[in-house]
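Excluded from the complex is one protein chain; the other protein chains are retained at their positions.
Chains here go by letter, A and B, matching the order in which they are written, and residues are numbered from 1 within each.
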Amino acid sequence: MATSTAKAPPRRGLRDWLNHLSGMDRDRLEQAIVGYLFVLPDLIGLLIFVAGPMIMALVISLTDWKLVGEPQFVGLHNYEIIFKDPKFGASLGRTILYTVSFVPLVYCLSLGMAVLLTRRSRSNNFFRTVYFMPVAMSLVVAGVIWRFMFDPGNGLINELLGAVGLPPSQWTGSVQTAMISVIIVSVWKSAGYFMIILLAGIQDIPTDYTEAAEIDGANRRQIFWHIILPLLKPTSFFVLVILTINALQAFDQIYVMTRGGPAYATYTLLMYTYEKAFREWNFGYAAAMAVALFAMVFVLTLVQVRYFRSGEIRD
Amino acid sequence: MHKSPRHYLGVGSWYTIAIILGIVFAGPFVWMLSSSLKPANEIFVTPPILISPNASIKNFQEVFRQTPFERYMFNSFLVATTVTVTALLLHSMAGYALARLEFPGRRLIFLGIISTLMIPFYTILIPLALLVKQLGWLNTYWALIIPAIPHAFGIFWLRQFFLGIPQDLEDAARIDGASRIAVFFRIALPLARPVMAALAVFFFLANWDSFLWPLIAANKQEMRMVQVGIQTFTGEHGNAWEQIMAASVIAIIPTLLLFFTLQRFIVESVKMTGLKG
Partner (left out) sequence: MKKYWRLITLALIIALMAGALPTALAQGPLKFWTFEYADAVDPFFTAYVDEWNATHDLQVERSEFPWAQYTGEILTTGIATGEAPDVFFISPGDWRRYAENGLALPLEDYMPQYLLDDLLPASVEAVTLNGHIYSVPFEMEPVVLWYNKSIFEEAGLEVPTTWDELLATAEALTTSDRYGILIPVNPDYYENFVFYPFLWMAGGEVVNEDFTAAAVNTPEAARALDLWGTLVREGWAAPTSTGNDPTDERFPLGQGAMFVSGYWVYGWLEASYPEFLEDLAVAPIPAPDEGDELATVYGGWTVMVYAGTEHPEEAAEFAIQMFGAEDNARAAAWGIEYNTKLSPRQSVLEDNAEFYTQFPHDAFAHEIFPTARAEPSYPPEIAQTVWEALQDVMFNNVSGEDAAAAWAEKIDAYLATR
């Protein structure tokens, strides 16, 4: 697996760094030059089109900008409000609830589907395309169809439940079940996407490993748990980070189902941020919430990086 | 070869699971497909009518009559293809460098890049619109294409992939005197085919279907992209669902076709050939 043996140079001041660069052997120098060259185009793009606007948002978060008139500098005032705002806490809580259900569900389901469809065959091609369909479907259309299927009166899902003798549910029509309903739809919409990522990751595992294990008499379950899953770690890390980020920013897929209702049962942090910005024009506060969300996701990702570090890279 | 799960699950239960999942995943798609051929008043009837006796292609004709939908598709196609091709090249280079090349500041750059994933697009919408306006790009393809190219998702994934390729392959080429760049293009990049194929689908899909940014960046009708075009059929009091369904069916075809064609690369065992060849 990953074995980049060279130690990363210690981080020091610019002069040391330049000395270090000039003192490198030819290969290290080539690596550095090619490395920067390869990273630069994307880095510049990200700096201009993502980091730049984000810094503007950061500045806005220190003002009371309300779209009209000059923004006034208010320091950390907006951040102070966040901690006193019960709506922020409540929508954060719901967002976390959504995240801790959505992330493992999608990961397990898409991993299962990927394992189910690993082999190249015509029927697998067909099923893969079918599982990918929700990913390609437009949210507006998926939203309206699921709304009708979830209708507590005579929606398709309650009819099916009735047919097999199960009691009907209110689904999106009750605060108890609304969150479950939107999680079902979100999982349905995303599983195919992450199935693809995991499929590609499984292909990445050299087959001699699994073959050797088979010769040693390992059964399929052992191969999955002891060979495939550990070797899938870099991909799993990627999938879990992306899933977590997506879940903490959940908005559209829930909005088309419930508009955040009933009674705020599915109202997420990003919906609140959106409302503050685009409906109330309270851009300073909205930006502060976005920065707070950013900080939380960042810390969470660092934790994930740490957790996965062991199997991923040694440097 | 990996033995298929069919081997130990048994063909019968393998198919049962695959088909049940298939019904759940394809159900709404079938609903959409069937609705695109129906008159408005049959779309939401319960139980759903699968094949309507009144089925016709009228909705599709209406989509093209009411909007220059072929123009929207051209725009989406142009933007999605350009972004996909450029992004694949740039991201694979960046991902490779972050995974396989030693250079000062690498970890920091990597963290910086993935941290851009954590920014909700709504937060930067207005600053980005201001920036693009300053550049004079509003209502141009530049506005639709350039800001869509840099994206941490692909860089991140490709980095994770390149972390996992065996060092000996590269070492062998290095001993033969190949430069780092040559190693990337000749050894590493061909190995990344599964990921690149998957990313091609993802990038194409994301840009083909992108909605909010094109809506802000280009308000001229001839600059609209597909999803913005589909929104034409929504309105103040209700939506023309029959046309939305038809337009969505048209819109989904290129992505599904692309996926269907590229998936053989996604599931090909490149590593195998790499090691033995």
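Operating definition for what follows: a residue touches a chain if its C-beta (ideal position, glycine included) is under 8 Å from a C-beta of that chain, and two chains touch if they have at least 3 such contacts.
Since the structure is predicted, the reported quantities are computational estimates derived from the model, not experimental observations.
Student: With the full complex in mind, choose from B:A18, B:M32, B:M93 or B:V226 the residue touching the hidden chain.
Tutor: B:M93
Student: Mind pulling the subunit A residues that touch the left-out chain?
Tutor: Within subunit A, the residues that touch the unshown chain are 37-38, 40-42, 44-45, 48-49, 66-69, 143-144, 147-148, 150-154, 170-175, 256, 258-265, 274-275, 277-281.
Student: With the missing chain put back, which residues of subunit B would touch it? List them for me.
Tutor: Contacting residues on subunit B, toward the hidden partner: 40-41, 43-46, 66, 86, 89-90, 93, 125-126, 129-130, 133, 135-138, 140, 142, 146, 149-150, 179, 181-182, 185, 212, 215-216, 219-221, 228, 231-232, 234-242.
The rule we apply is simple: only the chains that are shown with their structure count from here on.
Student: Between subunit A and subunit B, tell me the centre distance in angstrom, where each centre is the average of that chain's C-alpha atoms.
Tutor: 16
Student: Quick one: which bits of subunit A touch subunit B in the complex? Just the residue numbers, please.
Tutor: Of all residues in subunit A, those touching subunit B are 1-4, 6, 8-9, 11, 17, 20-21, 28, 30-32, 34-39, 41-46, 48-54, 56-57, 60, 113, 115-121, 123-125, 127-138, 140-142, 144-146, 148-149, 151, 154-156, 159, 188, 191-193, 196-197, 199-201, 203-208, 210, 214, 219-220, 231, 234-235, 237-238, 241-242, 245, 249, 251, 270, 273-274, 277-278, 283, 286-287, 290, 293-294, 297-298, 301, 305, 312-313, 315.
Student: Can you tell me which positions in subunit B touch subunit A when the two form their complex?
Tutor: Going by the criterion above, the answer is residues 1-8, 14, 17-18, 21-22, 24-29, 31-32, 44, 46-48, 90-91, 93-94, 96-107, 109, 111-120, 122-124, 126-128, 130-131, 146-147, 149-153, 155-157, 160-161, 163-167, 179-181, 184, 194-195, 197-198, 201-202, 205, 209, 227, 230-231, 234, 241, 244-245, 248, 251-252, 255-256, 259-260, 263-264, 266-272, 275.
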